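Take this structure, written in structure tokens, and hold onto it; I'll ask about it next.
What you see is the complex with one protein chain gone and the rest in place.
On to subunit A.
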Amino acid sequence: MEAIWIYQFRLIVIGDSTVGKSCLLRRFTEGKFTDISDPTVGVDFFARLVEIEPGKRIKLQLWDTAGQERFRSITRSYYRNSVGGLLVFDLTNRRSFEHLKDWLEEAKMHVQPFQIVFLLVGHKCDLIQLRQVSREEAEKVALAFGMKYIETSAKDTVNVEESFTVLTRDIYERVKRGEISIQEDWEGVKSGFVPNVVHSSEEAVKPGRRCPC
């Protein structure tokens, strides 16, 4: 039977090449980890359901983008239809941290007229010895960007679930508050298969139902 969800969110995962975007997603959706995997070419798709409150499930459509510069012309077309994003950098690679600003600008430029909720992810936190970016520093940057920060490791399964649920919950709250609304011709948020009972209770908090005048 098709699982039932109240909303579907489309999320995008961005960041420099080899920061571990695909590994993070594979761990989250398949529970697997491989030390080496092919570089992502263009954009790959993943999907998973998350339960944010008992009985309330949200379907996540996840877009894994290629980090290499040449693929930007392909990947940037995915920003527009995303409601959220994981901005990933490698804790053991200072350059990937320094590029965060470029990534954010790139995203902002192509997400118009919609908005995108980001979560900053410092990846590979298991490699303590090789670490080049401190937590404090990353937190400061996250604060400046106006986003939450989390450190993860796909290898040791640290905070993988949390990173996605934190972002999902964040978006869910905004949807509930009406800051983000379902719109036609936009894939970012969609309302899903809901049994009637749940649907009516959701209806009350469903955003975007304003007076037409």
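Operating definition for what follows: a residue touches a chain if its C-beta (ideal position, glycine included) is under 8 Å from a C-beta of that chain, and two chains touch if they have at least 3 such contacts; residues count from 1.
Going forward, contacts and distances are computed from a predicted model.
Enquirer: Which one, "GTP-binding protein RAB5", "ER membrane protein complex subunit 3", "Proteasome subunit alpha type" or "Rab-GAP TBC domain-containing protein", is the UniProt name for the chain you do not see?
Expert: "Rab-GAP TBC domain-containing protein"
Enquirer: What residue numbers in subunit A mark contact with the hidden partner chain?
Expert: The list for subunit A reads 2, 17-18, 34, 36-47, 61, 66, 68, 70-71, 73-74, 187.
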